[in-house]
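Take a look at the following structure, please.
Excluded from the complex is one protein chain; the other protein chains are retained at their positions.
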Amino acid sequence: MTPIQEKLTPPWKEAWQSFYKNKLAVIGLGIVIFFIVIALVSPWIAPYSFKDQIMAERMQAPSSKHWFGTDDFGRDIFSRVLYGARISLWVGFFSVLGSVVVGTTLGIVAGYYGRFVDTLISRIFDIMLAFPSILLAIAVVAILGPSLQNALIAIAVINIPNFGRLVRSRVLSVKQEEYIMAAKAVGMLDARILLRHILPNSISPVIVQATLAIATAIIEAAALGFLGLGATAPTPEWGKMLADSKNYITNAPWTLFFPGMAIMLTVLGFNLMGDGLRDVLDPKMKQ
Amino acid sequence: MLTYTARRIFSLIPVLLGMTLIVFAIIHAIPGNPAQVILGQRATEQAIAEVTKQLGLDKPWYIQYFDYLNNLIHGDLGNSLRTRGPINEEIWPYLTATAELTIVAMFIAIVIGVNAGIISAWFSKSWFDYVAMVLALIGVSMPIFWLGLMEQWVFSIELNWLPTTGRENVRDPITAITNFYLIDTLLQGRMDHFITAVKHLVMPSAALATIPMAIIARMTRATMLEVMKSDYIRTARAKGLRMFWVVYKHSLKNAIIPVLTVIGLQTGLLLGGAILTETIFSWPGIGRYLYDAITFRDYPVIQSGILIIAAIFVLINLIVDLLYVLVDPRIKYSK
Amino acid sequence: MSKEPILQIKDLKVSFQSGKKFIPAVDGISFDLKNGEILGIVGESGSGKSVTSLATMGLIPSPPGKIENGEIFFEGKDLKNISEKEWRKIRGNQISMIFQEPMTSLNPLFTIGNQLLEAIRLHTDLTKAQSIVRSIELLKLVGIPRAEGILKEHPHQLSGGMRQRVMIAMAMACNPKVLIADEPTTALDVTIQAQILALMKDLNKKTNTSIILITHDLGVVAEICERVIVMYSGQIVEQGDVRKILKDPQHPYTKGLLKSVPDLRGKKDRLYSIPGTVPSPGTTLKGCRFAARCAEVFGKCREESPELFKTEKDGHEVRCFLHTLNERSDKHVGVTS
Amino acid sequence: SNNSKETGGKKETPTTSSEGGSKKDTLVYGRGGDSTSLDPITTTEGEAYKVTINIYETLLNYGDQDTTINPGLAEKVDVSDDKLKYTFHLRKGVKFHDGTDFNADAVVYNFNRWMNGNDEQFPYYSMFGGYKKDEGHVIKEVKAVDENTVEFDLKRPQAPFLKNIAMSAFGIASPAAIEKYGDDFRNNPVGTGPFKFVEWKQNDKIVLEKNPDYWQQGLPKLNKLIFRVIPENAARLNALAKGEIDVMDGLNNSDEDTVKNNPDLQVIERPSNNIGYIGLNTTKKPLDNKLVRQAINHAVDKKTIIDAFYGGKALPAKNPMPPSIEGYNDAIEEYTYDLEKAKALLKEAGLEKGFEIDLWAMPVARPYMPEAQKVAEVIQESLSKVGIKANIQSVDWATYLEKARKGEFGIFMLGWTGDNGDPDNFIYTLLDKDSIGSNNYAQYSNDELHNILIEAQTETDQTKRNDLYKKAQEIIHEDAPWVPLVHSTPLLAAAKDVQNYLPHPTGSESLLKVEFK
């Protein structure tokens, strides 16, 4: 055994190396970072305000002055798309965070304690999943009233069972692992086993799923926006921008094209990244 | 198998019951009084109070719920508040219209998705694999309402290849028998109508098929790759079996189980997700019907519509589960 | 005992892609399989036993695998450049293979009958009815009672031993000339293993099928093999008659291996253990691959890679410099434990 | 023959019935929503009347493009001096589609049916002050004098009585069919009109065909009439451009140029009979201060709104009813768009720092407010310039109306399309204190106004009435419970070969005379 020769590679670094090998995933990460940066700096880089109406400049086709053209209020679409990144990422991230927190908690409880609690929680998940998600979201928004925040809540709600089930099944399978048996054999308390062993080993598919769910959440938010159940004016939410412009498809297609592309690219970025993460983090694929 | 099916159907009852309760709770939590909608902008306060009473909406919700359940048990979904028609009858054309759209979309998604997935896995890392998978990723990243609009713009307006909306040429209408126009037109031996029906189906079903197709392709590829690594595939090859049969017989049958799950889930999602497609393409389907019912506070319709969709969804997944048993003898449910 | 080689492997080198590099898993091995003999291949996990057998079947997964070099002759015919179609005629027909894992080597979704019939009808012109008769015959041959019933069953309804028998029946379906058995009994219990080994020996006698038996259990080798090849890190380190190798091993690795087996017959106080572990594939080492773990290592071992030296005794070969020294001296260094 | 451009490329077989050769005689009308009922009295919905006006006829008709009173099923009306007795002389020889005769009994049957109903069944009956059991009900009795004469006895004079009679909702249905179908009559309409009902596929299409026995010779011109539902405006326009439909309503103002530039299409303007307004809840702080309401009136830039979202077509409003209605007070001086004045008024009200408030925008498109959300954005922007921070809010339509009715809104957008062309239908309905809890969403209450309006209701001398209404408009202008925004001109589009399409201000018109070139 030659001690010097073997390098120490911490797992995260290894993970990064194998993620880095996946070109598409890196592209995805690039896209995501790109949009995050845009979201952060949009107030400084946007050439115009996202809400100032200049009626004299309505519906102008893309030009050097307005790269993506202007909308029916004479607002610069490029600037609005930039600001829109904030909204979409914000909704995507926080709605998923909400579902992850609630879903994971329920999933762990169901998976670890089993029996009655499990049956109850699983049934609720079953029922929720049996509803078409967009209808459920519409219903939630209908109850709470349409606003960006409520759309976010609705999206979070409809995604809870996905995470719940995932975590539950992970917990159930991790529970069977020999190292959990080993942990019990050491005389560990349940709580410790749960927190130190089961949770960390159940979480990586959740991270993967969460990345992919952000993608879906962005689309869902846009869909709600499109149905008029999301962001309120003058918030430059991409889906709402589409909804506001859908009548201009023949005479001002740019008002639709760019927000649509922005949604697609962002979502694509998260999907690519999620795919890459899955390869790296999902232990099923490892070894 | 039979007992298993019976048992599964039996065990659906609590789910469906739970669903009715939740639907009930949700729609009663939604603010807005159907009486207001019925009476419209011209409503007076007394009129609204009166209508509310006539509709039985002033009773406590649990009484309403039991009334509803009671009717449900007798196979009666109630009457629409808006049209007064019995929902049992009213919902059928919507349901079949959506069913036709969904089935065609799902058919496209499965045929193309599964095969693309198989070929990608078979020739993994080939250019086909890369192209197909990047396309699939773009597919899942596509907001379908946007896709639908863009489709219309390109194929209907610019190229003038396909009709924009609807199910038929209203000037030369199709006579409904089953309300599945593809079937009806063939039954009537009207090839011209059949072609019209197909042309109307192309864009909405393509829009609707995009996401499930992409998901199925990805799933098929992933499970095929996994399966093709397995020992029994090696055994099959060691027998001297042609790769084609190795792939389409031995691998596919094994890979299809997770794909079936996805197909089941996606079909259910399509049913509900048709709202957007149906809006854009003016497809007289259940999604649109429900959406209108929600804006109209047509409680019985919302309730029954969601319940039916959910029941179909649950049923599809039951069928999927039963298919598992057919495909995989290891799943011994009847144990 | 002069039998003609039915299968000849010459200087086979197989690599697997890992990142940008190709890492050799089998690095230049050559051996003959004589007609009607049972040849054992032993070696530790990862030494390249399975890869060798897969290469013989033309089944190296590519990518990531690649046959970089070497020839395989079957009945004098070079298999290197034959088409996939010709390969299919050989696989399952002339050369058959059974695998280590009886639990996973049968397709779980098809009945035993289906899978067996498939094997038979691929290479023969038998009708379905005839194939069924043949399958039952085969199942009886491998000692399965109530063969008719089994045909309709699915793999999961059979125990491991039964499945392995089915695998053997399948492999024997077209009376292959060569049967490659890759650890056919590792997953089985000893009592079942004994049954399967007896069966294989029996088949070999009855049908004169040549068998390559891959295993890591020297006991199994002793039981049924005539000749044995010992592999280490993708190379053959010793090959020859089973008696010679088990009784008087020449290579320090073989010696160590033999000594580290806990013996049923008498209690040793301490087992001999070969220090260290097998070098992970791809580590480029100068000199002998076993040098780092060898108890008898000397200077040259770390500088040069030894050839496979033929000793004069009946085709026995050793890859060790000691051997060239030992030829003339009694300087044999004992292995200390 | 360009009668079918539907499925691009290949022409489909001509759809005309075999005799007429190639002349087009099927008209497809594309619209955004479906009817909810084809029994017009059971609904208040415009989409229903678009269809029923072709199936049923009323005793009296409006003019082709105005709300003057013309003969309908009744050839003549006699009015007693005390305005309490109306005698209708019915047209002879008219038959319902089911073959039964139209006569005085049928009229009596229909009116009795409605009068004895309730809100749920027949929501429009409020036009006559409620139902028979109600105190405010104006009709004492309807009786058949003879086969072709019907007499209406009123409890008290009602000025717009005849205008009400002409409303689509009061189309005369076949009593036999009502008896036959019972509750299902709404799906099986039978009237005397130019078109007969054929088929209704909900949310998809309603098919009507020519009534061959129609009493007016040579009419209708069309053989078949199909109403198709295409929810998205853009999709509907596409369908029109491709010839899938022949007429569409709900044309976006922004698409007007597209249509005009298309040689195959034409734009048709519907005469304005509506008001779109911003309501200012007079009971909510700080809107309870008249100065604040006036300030807001000065702060809204109607021209920009009209240019941007009404295609420049709408009329800026200064009164709560459109100028086409008798009694319109044109002397009123409108609150000009003047930010300085607005600021000054706010200052006077002690609110120079401005304030924050919710601005409720309608979630649906209405003829008077096709793009409410966008208009709200413009208003939001305008208000911000005088320091009022408006947050745009929205809920679904049902809740919106409910909240508005209950006075939960501060600033909100709404509007009204006239039912019968009478000023009462605007001013009393929308702004009288009696209407608080129903349509007086601004919760505006002014006793002086109330007295004037009540007087006008029973006053049957038209000039006197007009004066009363002019006075009323002055009071309203001063109190400014609204920002009257626009009187819009809803747009329709049609294929170039559609002729004689005369849109009616009430929003629904009979296609009796429409034909293809």
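Per-chain numbering from 1; labels A, B, C and D assigned in written order.
In the analysis below, a residue touches a chain if its C-beta (ideal position, glycine included) is under 8 Å from a C-beta of that chain, and two chains touch if they have at least 3 such contacts.
Criterion: contacts and distances are computed from a predicted model.
Enquirer: Per UniProt, what's the omitted chain called: "ABC-type oligopeptide transport system ATPase subunit", "Multicomponent Na+:H+ antiporter subunit C", "Succinate dehydrogenase flavoprotein subunit" or "Dipeptide ABC transporter ATP-binding protein"?
Expert: Hidden chain, UniProt protein name: "Dipeptide ABC transporter ATP-binding protein".
Enquirer: Going by the contact rule already stated, which one of C:Lys205, C:Arg243, C:Lys286 or C:Lys310 would touch the omitted chain in the full complex?
Expert: Touches the omitted chain: C:Arg243.
Enquirer: Which residue from C:Gly161, C:Gly240, C:Pro281 or C:Pro306 sits in contact with the chain not drawn here?
Expert: Selected residue, touching the omitted chain: C:Gly161.
Enquirer: Touching the left-out chain: which of C:Leu257, C:Cys294 or C:Cys320?
Expert: C:Leu257
Enquirer: Taking the entire complex into account, which one of C:Thr56, C:Ser135, C:Gln193 or C:Gln235 touches the absent chain?
Expert: C:Gln193
Enquirer: State which residues belonging to chain A touch the missing partner chain.
Expert: 1, 3, 8-11, 177-179, 181-189, 192, 196-197, 200-201, 283, 287
Enquirer: Which residues does chain C use to touch the chain missing from this display?
Expert: 44-45, 159, 161-162, 189-195, 197-198, 216-223, 242-243, 246-247, 256-258, 260-265, 267-268, 270-275, 277-278
Here is the rule we go by: only the chains that are shown with their structure count from here on.
Enquirer: Identify the chain whose mean C-alpha position lies nearest to the mean of all protein C-alpha atoms shown.
Expert: B
Enquirer: Just the number, please: Cα centre separation of chain A and chain D in whole Å.
Expert: That gives a centre separation of 45 Å.
Enquirer: Give the residues of chain B that touch two or more other chains, as numbers and ranges in rising order.
Expert: Where chain B meets two or more other chains at a single residue, that happens at 31-32, 149, 152, 157, 294.
Enquirer: Mind pulling the residue numbers of chain D that touch at least two other chains?
Expert: 232, 234, 238, 395-396, 399
Enquirer: Give every residue of chain A touching chain D within the complex, in rising order.
Expert: Interface residues on the chain A side: 51-53, 55, 58-59, 72-73, 142, 145-147, 228, 232-234, 244, 246-251.
Enquirer: Which residues of chain B touch chain A once you look at their complex with the stated criterion?
Expert: 14-15, 18-19, 22, 26-27, 29-32, 134, 137-138, 140-143, 145-146, 149-150, 152-153, 157, 268-269, 271-273, 275-276, 290-291, 294, 306, 309-310, 313-314
Enquirer: Write out the stretch or stretches of chain C touching chain B in their complex.
Expert: 54, 57, 59, 63, 84, 87-93, 96-97, 99, 101, 104-110, 118-119, 122-123, 154, 156, 167, 170-171
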